[in-house]
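For this depiction, one protein chain was excluded, whereas all remaining protein chains were kept in their positions.
To keep things simple, chains are lettered A and B as they appear, and every chain counts its residues starting from 1.
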Amino acid sequence: MQYSLKQIQFTVFILFVLLSSSHNANSQEVVNSQTALEQALDEHKGEVVYLDFWASWCGPCRKSFPWMNTVQEQYKQQGFSVISINLDADKMLAEKFLIETPANFTVIYDPKGKIAKHFKIQGMPSSMLIGRDGKIKSRHTGFFTKKIPEYQQEIEQLLNAIEVK
Amino acid sequence: MKNKIDKTNIKAALTIATTALLGTNNLAQAESTSTSAEENTWEFDSAFLFYSEVDRVSAGEAIFNAKKTFDNEEVLNLKLTIDALTGASANGAVAQPTVQTFTRPSGNGQYEIAPGDTPLDDTFHDTRVQLNGQWTQPLAPDYTASGGVHISKEYDYLSLGVNGNIAIDFDRKNSTFSAGFSYFQDTFTPEGGIPKPFASMLIGDSNDPSWDDDFAKTRIGSEDDKSTADILLGFTQVINRRMLMQFNYSYSMVEGYLTDPFKILSVVDNDGAAQDYIYESRPDSRTKQSIYAQSLYHFDTTVLDVSYRYMWDDWEITSHTIDSRLRIPLGDSFGTESYLQPHLRVYQQSAADFYRPFLLESDPLPAFASADYRIGEMTAFTVGIKYGMLVNNGHELSFRLEYYRQTPTDAGFNEPGILKDVELYPTVDAIIAQVTYSF
Partner (left out) sequence: MMYKKIQITLLIPILIGTTGCASLGVEPWERDLLSKKEMSLNAEPIDAALDDHIYFSKEASSGGKGFGGGGCGCN
């Protein structure tokens, strides 16, 4: 299934409307995480985006951070960004994690997991590669160090892809 | 980890888009959540356990475990266990109001038991060394397989074993089916050889010139063996964010020499006076089955682990085991990330159909008989407490102290004459103390 950026924006807007009219006192933060993602995607429009879902208690997530830092630096000039979604229910644990394993990429907090649920995340960690046209090109469940060459190849292919309008 | 919280570091770590607010209902202290092992590093555990029964057996056991997790989540686990046993064990005979004399299992020498005392044989000193190796390998995204070997050696016993198992995850890993098997081949070369079933224990003078020949007549061989095959089927289900449950079924078959060559039975007359001591005899096969259920529940800060096992076999033994632990984190007040963990275990078993606390001279000899209280009717409980904390840069140190009480009970055997005045079912009390250091 491919989502265009417009579809993502539309869904987020609908969710915003529904959630703001709900009685749930936590709806404020939920809306914020969705709009935060929307804003981040907007900022990086036209770039290849690596969307990563992680949590402090997830071991393979810890392993993926050094690599994500590396590719963020390596491909930044070519128009590439890593946007990560943190799914810790307790933000303090995420902050503690980031002290030990710093990130030089965007971190959006989604403690209620609304973004994860929207994207039907199947396992931890999960990642999606969004092409320059705003469409999701690939999804991965889990992070495997032996697959790093494969992950990088996918990024490079998208960076070099000629956009067909 | 004991890191100073550097405010500038937090700011550097967090980025622009963090506008989300967190509900203040999350009071959890920033307990270090355990993640899977660091890649390509070794994790070591070392433990020493001391077990001591009042007036009976004492044992010391040391374990050294090394675990390494590789790049692709393969795990190698190596374990070395050394244990030493000393002290006295019940030999199966019943107490008498008079002095009793028994021959040592080796045939070399006799020992005397005071009137009224439960006969205990203190010949047991043994040291055992065991090595285990286990390899775990993910086969596919939801498939994990594991296989291992076991070797154990003591003065008179050799045990070799293999095991293999597979675990399959379903439904975003909320459900897991597992199946495993193990096979063990053991060889027993007891001191004094294998006694002839129901042969009378030769009592006399080991220095007598005819002793060796007479003793040899009570033996049928120098060694024997047994093989054990087990299968286990399991199902694990995540119930909710706080709860996990597991259900297992296991089937075990043992064949070979299952008798205890060191145990005897007293043959008594109608007044309860021992007339003879004969070596016990057990069937040469045993089929056991068990069902097991375990539940883990995470409260606000404490974790409760409760399990129940029901076992039944073709020796007519049935047992119930309830085991429970409550993990109580203490935060940093009594040591870094310390915890207390009380433990309660309750156990009950029924007697094997060939269990006899003693034999009556006037009765015909049964096909099989054993007075070993460990296959008799009994209840037992264990209460204990464990304390753990982090030391030296994240290494865990823990102490465990437990009290184990076994209460053999009367399975409905009439006690003739003088046997009414002796303790036929003595309680066994033991202390368990353990220290563990992981690094």
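Brief remarks on what is shown
Basically, a contact is a pair of C-beta atoms (placed from the backbone, for glycine too) under 8 Å apart; a residue touches a chain by one contact, two chains touch by 3 or more.
Fair warning: this is a prediction, and the values are worked out from it, not measured in the lab.
One of A:L98, A:A116 or A:L158 touches the chain omitted from the figure, and that residue is A:A116.
Checked against the full complex, the one of B:R242, B:H395 or B:K420 touching the unshown chain is B:R242.
Checked against the full complex, the candidates B:D305, B:D332, B:D353 or B:E415 give a single residue touching the omitted chain, namely B:D305. The chain not displayed touches subunit A at residues 53, 55-61, 87-90, 93, 113, 116-117, 121-126, 142-144. For subunit B, the residues in touch with the chain missing from this view are 33-36, 45, 47, 49, 51, 61, 63, 65, 73, 79, 81, 83, 138, 141, 144, 146, 165, 167, 169-178, 180, 230, 232, 234-242, 244, 246-250, 252, 288-294, 296, 298, 303, 305, 307, 309-312, 317, 319, 321, 327, 347, 349, 352, 374-375, 378, 380, 386, 400, 404, 406, 428, 432, 434, 436.
Note that only the chains that are shown with their structure count from here on.
Subunit A and subunit B have Cα centroids lying 49 Å from one another. Residue ranges of subunit A in contact with subunit B, taken from their complex: 26, 28-29, 32-33, 35-37, 39-40, 56-60, 62-63, 89-93, 95-96, 98-100, 102-103, 105-111, 122-123, 141-142, 144-146.
Within the complex formed with subunit A, the residues of subunit B that make contact are 1, 3, 5-6, 9-10, 12-23, 26, 28, 30, 32-37, 39, 71-72, 141, 172-173.
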